[in-house]
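Beneath this line is the structure, given in structure tokens, with notes to follow.
For this view, one protein chain was removed and the others were kept in their places.
Take a look at chain A:
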Amino acid sequence: MLLEIEDVSLLYGRIQALHGISLTVDEGEIVALIGANGAGKSTTMRAISGIRPVATGRIRFAGQDITKMRPDLRVRLGLCQAPEGRGIFPGMSVLENLDMGAYTRRDRAGVAADLARVLELFPRLAERAKQPGGTLSGGEQQMLAVGRALMSRPKLLLLDEPSMGLAPMLIQQIFSIITEINQQGTTILLVEQNAQQALARAHRAYVLETGRIVKSGIGAELLHDPAVKEAYLGVA
């Protein structure tokens, strides 16, 4: 088990955003987390990456209890998140942004190889290498966020809505890239509004509703689950 979340609750002040959720991610998997707006998907990601402390419960990663570990140390363990929306550094160029992704790494040769790989995955980023991140289009920023997270060479990649705000063509492309990254050996936990795509690509999936996990199962099976269909796929 690469990631194991047990009975985690999280509070924003007095608002309880997570009510004791449990989920696991196995090595080599793509696991999707779907749910409506405000269900607590991003909050779950924040709990895993550590930028929000959990109130109760335990988080284990690669055999280690990381519940109380500082976020930067979790990155060093191999856990990296591409944040929701425009979580890139606006004043830094594309290359500098990617370089920040490798902040915890010292192996120069490995970093250079990963940079080449990321630029190959996202040729658009290569074209804009010197441009400040803040002047990229929304879709390009999204690619930059994913590429930057890859630069840490994570064992587990946390993606929070990588397809947000992308044109249909680009959505297809980003999901193919996610599959490709996974096939190259990176485990992925994927948060998505785009449930159709996410469930089709994921090995397993969890459905989150108002801070609780209400359903879980094989991705392709959930895709045909009537309740899921009605709530998240827009078909009755």
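We take it that a contact is a pair of C-beta atoms (placed from the backbone, for glycine too) under 8 Å apart; a residue touches a chain by one contact, two chains touch by 3 or more; residues count from 1.
What we mean here is this: contacts and distances are computed from a predicted model.
Missing chain, UniProt name from the options "Acetolactate synthase small subunit", "Dihydroorotase", "Branched-chain amino acid ABC transporter permease" or "Putative DNA modification/repair radical SAM protein": "Branched-chain amino acid ABC transporter permease". Looking at A:Cys80, A:Val118, A:Leu208 or A:Leu223, the residue that reaches the missing chain in the full complex is A:Cys80. Where chain A meets the missing chain, the touching residues are 49-51, 70-72, 75-76, 80-81, 83, 87-92, 96, 99-101, 103-104, 132, 134-135, 148-149, 152.
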